[in-house]
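Every protein chain of the complex appears in place save one, which is left out.
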Amino acid sequence: MALKSVRMAIGIITLDNPKKLNALSHALVSSLIHALNQFAERDVRVVILRAQPGVKVWSAGHDVGELPEGRRDPLGWDDPLRNLVRSIESHPTPVIAMIEGTVWGGAVELVLACDIIIAVPESTFAVTPARLGVPYNVSGMMTFMSAASLRIVKELAFTAAPVDAVRAERVGMINHVVAVDALEAFTLAMAATIADNAPLSIRVMKEQLRVLAGAKPVSPRGFEKVQGLRRVVYDSYDYAEGIRAFKEKRRPAFLGR
Amino acid sequence: MALKSVRMAIGIITLDNPKKLNALSHALVSSLIHALNQFAERDVRVVILRAQPGVKVWSAGHDVGELPEGRRDPLGWDDPLRNLVRSIESHPTPVIAMIEGTVWGGAVELVLACDIIIAVPESTFAVTPARLGVPYNVSGMMTFMSAASLRIVKELAFTAAPVDAVRAERVGMINHVVAVDALEAFTLAMAATIADNAPLSIRVMKEQLRVLAGAKPVSPRGFEKVQGLRRVVYDSYDYAEGIRAFKEKRRPAFLGR
Amino acid sequence: MALKSVRMAIGIITLDNPKKLNALSHALVSSLIHALNQFAERDVRVVILRAQPGVKVWSAGHDVGELPEGRRDPLGWDDPLRNLVRSIESHPTPVIAMIEGTVWGGAVELVLACDIIIAVPESTFAVTPARLGVPYNVSGMMTFMSAASLRIVKELAFTAAPVDAVRAERVGMINHVVAVDALEAFTLAMAATIADNAPLSIRVMKEQLRVLAGAKPVSPRGFEKVQGLRRVVYDSYDYAEGIRAFKEKRRPAFLGR
Amino acid sequence: MALKSVRMAIGIITLDNPKKLNALSHALVSSLIHALNQFAERDVRVVILRAQPGVKVWSAGHDVGELPEGRRDPLGWDDPLRNLVRSIESHPTPVIAMIEGTVWGGAVELVLACDIIIAVPESTFAVTPARLGVPYNVSGMMTFMSAASLRIVKELAFTAAPVDAVRAERVGMINHVVAVDALEAFTLAMAATIADNAPLSIRVMKEQLRVLAGAKPVSPRGFEKVQGLRRVVYDSYDYAEGIRAFKEKRRPAFLGR
Amino acid sequence: MALKSVRMAIGIITLDNPKKLNALSHALVSSLIHALNQFAERDVRVVILRAQPGVKVWSAGHDVGELPEGRRDPLGWDDPLRNLVRSIESHPTPVIAMIEGTVWGGAVELVLACDIIIAVPESTFAVTPARLGVPYNVSGMMTFMSAASLRIVKELAFTAAPVDAVRAERVGMINHVVAVDALEAFTLAMAATIADNAPLSIRVMKEQLRVLAGAKPVSPRGFEKVQGLRRVVYDSYDYAEGIRAFKEKRRPAFLGR
Partner (left out) sequence: MALKSVRMAIGIITLDNPKKLNALSHALVSSLIHALNQFAERDVRVVILRAQPGVKVWSAGHDVGELPEGRRDPLGWDDPLRNLVRSIESHPTPVIAMIEGTVWGGAVELVLACDIIIAVPESTFAVTPARLGVPYNVSGMMTFMSAASLRIVKELAFTAAPVDAVRAERVGMINHVVAVDALEAFTLAMAATIADNAPLSIRVMKEQLRVLAGAKPVSPRGFEKVQGLRRVVYDSYDYAEGIRAFKEKRRPAFLGR
């Protein structure tokens, strides 16, 4: 479901499940993690994560069909996305996301978990849990907080409206906006620069930044309160309604309970 | 002192004490908190906080006449602004600040404590404790740190000079700059989008972001040292001079002691 | 090696070792710290840190000749740069960096440790440890994290490529870009504004922001793991190769071990 | 289910559901919290929590009949015991546990959440989640950690064997061991001493100790990993077996999965 | 007010103001800090802090005459006791408290801030803020938490009753109980053992333990709430009554407001 190639110490992973809009199913995520693990064992010094050229949808996010229908935390420790985000964060080399097309829901977190992001002007990013009625988890929210200012995260999360790459770059969510016919060359050039530098020095800096960005300790009491609130959400009518409406391709009617 | 209305699950609070330049007196703040509490009990899904159309001053900030003249912490736990900031932060729905006119001192913190900010190009924001000689408090500084990069916060705080909405948007302090005749429609449209989404999902995300943004733990020793420094300030000649000069509408002459 | 003057409560420190490209040798750093300490004892209310007008290189960063050749932590607690960064952070008044020319390696951290940064459009900033093979330290990474978004820090650190002042301002790393013939007047005007404000109030706010920005607590286990990784780096072939190549003015060939 | 009386500023709550062995059912816990709230509104300066004189079982702990049979967190934010522990911790006056009889499971946490504990030599305390197969929660473990050294907590938790009051006093879990016929007089005398002291000063010290004892911040990643492990437990065969065996009054046979 | 001598790398400081019961006045504390500083500059490897042989009162604690009468924090950053506690904690060598006589109030914190404590069986320790109506401060509460289990600290603080050395040793507050005629020899022997060990290794371990024991980070919001509660106390009728009653040598009558 994901293609893999290596050229000049640059590893490239290509999402390749266009029929399912590259939704982050258990199967696709396993194949991505597998590719990362293989790169980690070889002399790959930087990874590019991309979709096929010309796609309309870079990834549609969670595979909603795999979410529980209620009374169970849909985004626990073993959720595929959580495993993938942790794999990228602890990968020993930089991972560059190269974006063409639209990015939805959990796939936005996937992109933001990458170290560097380069996108075409037409690409968009939409943070959709509020449209689905899902209780996002705390480490997911941390990925968003590391990726943009609190104010922008709130706007994206509360409106669930797409933001385009140009605004995303302006608010610091992504590194560069590059025209579609220059995207690949630009990305490869940056990857080559990184591959020429000292890999061990880069690995330590990535790890230090990971540790420091994660240094947002929460009291057990605060955390358990949040878990309690999240349980209220996945036990709610609205959660079931959101999942149902998505599957029935209709607009949900939320009642706030 | 504050007007209140609800339309289509959107609650609107309007500062309405223009003679006092909407200064954050105990009375005005009580009326704002009261309005928020009432919205929380009804099916209001998003709140807009605004002033009357056409005002020159959105809010002048602290009511300096209510500050102690020295030897007492002027910004303790029960200061009206602190209560209001906590009310907004723990309000179960998003609060959108809609800004026309200038914003001064503590009112800047009030605006920045809102979740989303939309302002007209002519509006300005001035962080003025250094002009008054006041020792700002730690949770107030945290509101600023959550609102802009450290570097910009320092410039605003150390110069006390106004920044206009255009630069504020560029540095990530506010979400959107909108021409004055489009302001209301733009704000209502965003509010309507939010009101259509799942309220419980939004509430959890707001709470998670609040907890994470507050995850800046300080050692008791560090905190008590800061309190000791703050006491030096409110016991100082300069503090009394700043308050006096403000009341006498003259420029203060600070001696650094 | 550093010149020092005071005018109207504004202290000015000028890097003045152009032959060595203002490299941060023990000698230059001592003289900078000495100047700061003297300002702290007098009624100086704001400090400007600058180089001589017209320099090509504002500072070349660490004096590589002073780094150990391996098997020793090159960036421990007593490294000159660490002492200087701590001096600036705990200096009781704001420090403004006024930048003309290029800034390299550790000197970028020095600039970013200043409270406010004003630069000419032609100036550039390059974060170079990955080009030298050096394991940067944790508090150094914190200076970068306080200065720009995580995403930009990663791009700068992993590519080691220079970023110019215009982009630096856009991503929030610096406060203002000013044409070279207006630089000094602009900087002095901002300094004068600060000098007119209440010094004790400013000192408390600077200290509060320092404490809050440093509130990134790390578990001893996490920290010791990072130290272990850093030791792998300074024990590595690549570290010695990076230092050697720099001294021999050739491009290093890194092996990843 | 709980009796309540006040004498000379000393409030006394008596567990009074002997048929159910004072198990911490929703009903009993509600009545305890209700009593505490009423005391908080009056001039009660210290609370004594006790059972009826002569009971064999002070409290049997969780009402196992109220626990879910699997696939649901049995000890979430709204569990009766968690609500009661938080009520005691945030109660404005000291709460003294006066213990005669055996204490089991969650009731041990209840006792340890009290501020001061006085017990007769024959009383015992057994920490039983490992005998039932239940995944205890993090804030519950914190109550144990605040109550005894890590080493003793581990022995109690891993063996699930009762410890008697004499050893409990020796290891610092309880304050005093007093013969049964002196228990009430001893406890009332200590309560009277407390009631003579300054209530506001005591309230602040209790709150400070609560804040400091809770200052065990955990990273969201660490917490979510623990939640993941806990889910493995309540989804397990052993969890269901433990609950079943308890209800069938037989010894469970645990398989480790 | 304090005598000072050095013998064989052992520095001895003797409290010597028996008329004032060695109360911790500004004058006595200054002389203690001065003595510590002088020892730090010489080759003193361990310090003993003691009173004159045969005293009834080792120290009476705060000099109540120096406390403010209300509306001011009586225990701020610059309180003499706080300065002394920080001096002992950051002193580069171990400090042994050698106790004969009774210890009251703030003097208990002074003793507990020492590294090792040796006392005669007849000595007692009473934690008295609740008897005086004083709002103890957070770092003071931390000294108590580092010195005994939470449960014992609560009993001492809430009852304000003296605890004797034998129980203090049993609950881990002090290291050894030694008969009065063996006290000096026992203490000197332990000091000599320490003085023979490697001073730099000891200094690092003392500093590590200081850092770890202080690793109880508190959120600014939590801290400011505690400060708010403390202000309620020192603004109260009871605070003034407690100070007055102490000076008039009568029993205070607290009203709880």
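Labels for the chains are A, B, C, D and E, by order of writing; each one numbers its residues from 1.
The rule is short, and it goes like this: a contact is a pair of C-beta atoms (placed from the backbone, for glycine too) under 8 Å apart; a residue touches a chain by one contact, two chains touch by 3 or more.
Given the structure is predicted, the values throughout are model-derived calculations rather than measurements.
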*Tell me which residue among E:12, E:36 or E:147 touches the hidden chain in the full complex.*
E:147
_Using the document's definition of touch, tell me which of D:11, D:61, D:92 or D:129 contacts the absent chain._
D:129
*Can you name the residues of chain C that touch the chain not displayed here?*
71-73, 76-78, 82, 86, 137-139, 142, 214-221, 223-225, 227-229, 231
*asked:* Tell me which stretches of chain D touch the chain missing from the display.
replied: 129-136, 138, 141-142, 145, 149-155, 157-161, 170-172, 216-218, 222-223, 226, 229-230, 232-233, 236, 238-239, 242, 252, 254, 256-257
*At which residues does chain E meet the chain that is not included here?*
43, 45-46, 94, 115-117, 146-148, 170, 172-175, 190, 193-194, 196-209, 211-213, 215, 217
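The rule is simple: only the chains that are shown with their structure count from here on.
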_Gap in Å, rounded to a whole number, between the CA centres of chain E and chain D_ = 33
*Roughly how many whole angstrom separate the Cα centroids of chain C and chain D?*
54
*Shared interface positions of chain C, touching two or more other chains*: 170, 172, 212, 215, 217
